[in-house]
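Just one protein chain is left out here, and the rest sit where they should.
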């Protein structure tokens, strides 16, 4: 979470959950995130230790990933603030709220003015990322704009999003006081692969796997609707019936269809529970007619894929079935272990595994450079990365003429800077 | 090199150069490969220690990579044998011969019978790889076929090649005595990315780089005509003039155009020498109008890219110019060091580097499995890999029902097996 | 397990548990290894699929590690065979047996003849490894000796063991038909670090940690008595009281003291259960007076260290306490994840972690070469390693003049070779 104070108002941008802290202490507890008290989550570093004087006038949300929205419901009752975000982000937030909180969430369009106080306004600017309707948040203050750019990539071949370069350049030309920007992949040369590359990979792999005339299963991030669309469309083209399984896909598919972001093939089954019934249609002699999307891309023990390989369903994977991970293993030791256990068990069954049929959603160095050049910010605060990644951003900023501690700043959790 | 003896005849399949052995001892000597005596090359392990009783009745060539053809000229005078290969492979072989040797090279079409002796024939079967006109070599013996499958991938989206699955299945159904097969990437899950993925990557990167309005340079393998075609076509679409520089591109571009494998944009310059003159057209204010393909993908000290960054031309790279490596660093310590030196110098100049805009040309595990299932060979000899890679092939073969030492065999350089 | 048939008799050498197979399928089940039926263990590949015609005349045991003795009790009832091993190995075997099986275990001294049948005898030869009383097993057959060398290192500075080079050379000079040898670290240059190096590391770290005047905890392999001795002796020298906690240390410490292999400082507490009582002596103001050895070197969830950081005791680690891992993380993904979780939690408490204060127990390439030169075996069968490690052994053997498939053999689980 980032707090911006300007012109007498105070705004919070994003407010998320640090998943690895939660998993370290509660991953094996069986306790859901929602079951753990706010104070305990603060203690283990899973949610921000909110220490602010005064009120919060608004929550601005850049996009709907859990590490950006997961803790809003913990803090919103304390303040009168409304929560603003795009339609899809707001949908994901609302799914985490109780009824009394719902009225405080307002979805807005790109470019639409958010009037926080009479003197202070903000807007969302469209960018590409790995979830629909992502934004950079632009706060217009009397001293210049504050632009929040976490997270993004510049993908000119996305089919459901389009970075508004024109608006970014216009903002840049009017004077940006400060850019707050993610730094995950700034240490990587070049640019992030386009979703076009993921499409090419998926078509290649699915065409190859289809010839086996066996079941094809896939897994990907449940909010990545553009990816899900490619997967199910490709399956449809191959004449396979589509089944989507696992709780986390349910709300996303429903919202996606409702908002016109996702077009599931006719007859697609989407199911969270009672999967034995759903799977019962898939038999020895017809498995080449099915495509199943399932949870489990990180090998999560409670996911559908894990439960399949652990024999918790009547349904089993068989020799020759194909499983495609349209995802990357988020590199924590626990994920690596969970995923490798799952994959080992699959291979022991004779399953063909296709891993990393995927592209990232985070900008590489040259995309970051492009953003700097468009916005020409007076100050930069690299964020959303460990200290090594922030260091990589410093090196980029220095190559663009910025100077450490003068106009590119090292900020740590809990720090305040006055510009 | 593989020697096959059957029905009273003896055939040699491929006969190449082990580049890393040559580089270890002569890489800094300034001596070209051709300047080193055959005995010395044998001593350092750069070419096969040919120890055969009797004559060689024919050389069969699978494809034109140096590690498959580089030593043929060292041995062909010793035997009456003709050399057979596809048109492109034969072109590359002829480039290494003296006039008296040329008449012994015969290019043949896929499926055309090669009559080695009255009792023994062979044919080439089309496969996809990373060079035009690659083949699997199929030798028809009285005890069943011997199929040589080094090197290949199964890419159904190549624009210049097409694996002849139908013929492979037919060969398999008639009885394959032995499959000799490469093992480089058999340890990798899934399948090798299609060239379609490389096309998507290149379009994405070149579109992005183009906006800089600065020079775009690229480098790739000089025999990889399909890749070169994508690069220059993309440059042409962006309205850039194409210049191709470096000796190794010359014969390949010439042959490629002549054989209809490559269609260079009108006005393309291809130059090996006198590059100062060629580069002189590229100036400070028009560099956004040019695309230059150059040698140097492995950071080779004598390549055009190396000589540019080492200030051996009047022409220099400038801040904002983009260099794209449409290649992978072949992982020897010397390549890694050469390439990183080159890239460091580029970055010190402010050049934007886009690395690994590339896909491999070698089959992964599931493609190998598919080949086994199509050919159903009685015996398998994994080849073209270090002992770890051959071990990986053993694990695949065992999962397909083969048994080590019984029908999947460990062969070392110089070994003989009687089947 | 290795079966040797010669002179009409059949001998089994070692018979162990493949721990990672067990952990993959039952690691989170709460089921101990002993609770799982033999057939199920065979199915998941955790114990050998014993397929032998005829009887087994004797079990010969090289040393007491679980992967060498863990499955003997599953098979011994089926055969009349006695089990032979050194005193320490037999002690560990007996701990896994029921009363009716105990009489079949006979501990013997090095060099003592084991008369299996009137025509066939064997002996154990002392070697250094990471457990007391390790052996190479030498079977004297009418066609020459079979030497089994799994596992060993050549450590001339061990304080509790001494390789009997003289006997090995004598055996070599009489004619070795076959050497069966481990291959874990044969790919590593040079030699394995001596235990002398571990002693130097431990003294250095413990002296440094002691100055903190806080608790020092350590963990190591429970059968590595030489290491345990160094740890507790060093603690005693520093004036710290020694407490040893965790079930697996109990039988080893008891046997070690009884057999004169371990000399615990006076007043040492060794405890498996009721640890809250044991830990209650350690308080805020006296923790600098204690040294605690505990289970948990692989981050095992049921270990004492795991349970401490998971708050399952009244006792807690505090800021400034030191934890030393006198061990290496055995590189499976699950171990890596378990250990990193444990260490993360320790660091969050302010604990100082000293990792890898350890040396390996497995021979490197030059020690393997030395063994070959001492024994001069007619045939070699590399074992106890994945196919990559066995490949590394092939390269060593080839450099010593052996030839693949002729006198150095690739054997897979279940294979038979007749020499």
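Residue numbering begins at 1 within each chain, and the chains themselves are lettered A, B and C in the order written.
Following the convention adopted for this analysis, a contact is a pair of C-beta atoms (placed from the backbone, for glycine too) under 8 Å apart; a residue touches a chain by one contact, two chains touch by 3 or more.
Everything quoted here is computed from the prediction, not taken from an experiment.
*Asks:* For the chain not shown, which residue from A:51, A:100 or A:405 touches it across the whole complex?
*Replies:* Residue touching the chain left out of view: A:405.
*Asks:* Would you mind spotting which of C:204, C:276 or C:415 touches the chain that isn't drawn?
*Replies:* C:204
*Asks:* With respect to the chain omitted from the figure, which of A:22, A:208, A:221 or A:394 is a touching residue?
*Replies:* Final answer for the missing-chain contact: A:394.
*Asks:* Spell out the interface residues on chain C facing the chain that's missing from view.
*Replies:* 154, 156-157, 189-191, 193-194, 196-197, 199-201, 203-205, 207-208, 211, 350, 352-355, 357, 366-367, 369-370, 399
*Asks:* So which bits of chain A touch the chain we can't see?
*Replies:* Counting only chain A, the missing chain is touched by 386-388, 390-392, 394-395, 398, 403-405, 409-412, 415.
*Asks:* Could you please point out the chain B residues that touch the chain left off the display?
*Replies:* Given the touch definition above, chain B has residues 24-25, 333-334, 336-338, 340-341, 344-345 touching the missing chain.
Note that in this section only the chains that are shown with their structure count from here on.
*Asks:* Between chain A and chain B, two copies of one chain sequence, what rotation angle (nearest 5 degrees) aligns their Cα atoms?
*Replies:* Between chain A and chain B, the superposition angle is 180 degrees.
*Asks:* Would you kindly state whether over half or under half of the residue numbers at the chain B/chain C interface are used by both copies, giving same or different?
*Replies:* same
*Asks:* Could you work out how far the Cα centre of chain A sits from that of chain C, in whole Å?
*Replies:* One centre to the other, that is 46 Å.
*Asks:* Roughly how far is chain A from chain B, centre to centre by C-alpha average, rounded to an integer in Å?
*Replies:* 40
*Asks:* With centres defined as the mean C-alpha position, give me the chain B-chain C separation in Å.
*Replies:* 47
*Asks:* Listing for chain B: what residues touch at least two other chains?
*Replies:* none
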